[in-house]
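Take a look at the following structure, please.
Yeah, one chain of the complex is gone here, protein chain that is, but the others are all in their spots.
Presenting subunit A:
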Amino acid sequence: MSGGGRIRRLLGGLSRPQGAARVVPPSGSTAHLTVLTAGAMAFLAVFALALSLASGRLADRWSEALARTATVRISAPEAQLEAQTRAVLAILDTTPGIETARALDAAEMRGALEPWFGPDLPIETLPLPQLVEIIESPERPFDAEGLRLRLAAEVPGAVLDDHTRWRRPLVEAAGRIRLLGLMALGLIGAAMAGLITLAAQAALAANGQVIRVLRLVGARDTFIARAFVRRFTSRGFVGALVGTACGMGAVAALPAADAAGGFLTGLGFAGLHWLWPLAIPPLAAIVAYIATRQAALRMLKGIR
């Protein structure tokens, strides 16, 4: 049997009614609507999840990359620049919490400015400040405020930039994007519950005769509700399974993350994060179960 045939048979088996669900007629437009809704919502949920996880990773990366580094900028007349650099390095060498400190050479300065000014920048002719890169000790952070005061007292042309003013808005922005992704997931779940409720109500209304017969032979509300709930839960699960698979395929097909591409090329799953979308079909089934059960019990209250 072909792979496609096997999948079709598996999905057919999952959505085939058993037990109480057999009392509900097998087909109808609501069946397709439920499967389609669950599939579409699961597809969107995969992207919302990818967005959320990617922004989380980005926030961590920015946070980590910027948190352990700082820069001292030395602006001084050319004759004093070297002496001031030595003085700064001496101060940094004795400052607790600093793992390494080194002055950037001309090539590194050119590399840092290249994205803005191009490769042929005559760096020697420009009055650029000297930059000293600081790597913070992972065990203990250095006292940025104390270092700033000490530099101001001993090397007036040196300014410490600990990247806080860059880092905070970036991390905040990434956190907001993550929150938006989570909100989108919540809205997708609510929209799916609403649509499945409507489909379940339509199915209940269309199966009035079935409900009357079941009532006549002594079926309780829970039995009748169960018959519809099983049907809709399995449809929700199957639809979400297909939607999730398509969504994961689409995310996998996105361009791979690279440093130059920045955020957009990093939109995807990494490592164990690929397991997260697998939670979507069971969650969709739970949403379908709750939505259908509530719709069914509410409607059955009106029928004796």
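We adopt the following convention: contacts are C-beta pairs under 8 Å (C-beta built on N, C-alpha and C of every residue); 3 or more make two chains touch, one makes a residue touch a chain; residues count from 1.
Here is the rule we go by: contacts and distances are computed from a predicted model.
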| item | value |
| --- | --- |
| Hidden subunit of the complex - UniProt protein name among "Cytochrome ubiquinol oxidase subunit I", "Circularly permuted ATP-grasp type 2 domain-containing protein", "Glyoxalase" or "Cell division transport system ATP-binding protein" | "Cell division transport system ATP-binding protein" |
| Residue of A:L216, A:A253 or A:L275 in touch with the missing chain, whole complex considered | A:L216 |
| Touching residues (missing chain, whole complex) on subunit A | 20, 22-23, 25-26, 209-210, 212-221, 223, 301, 304 |
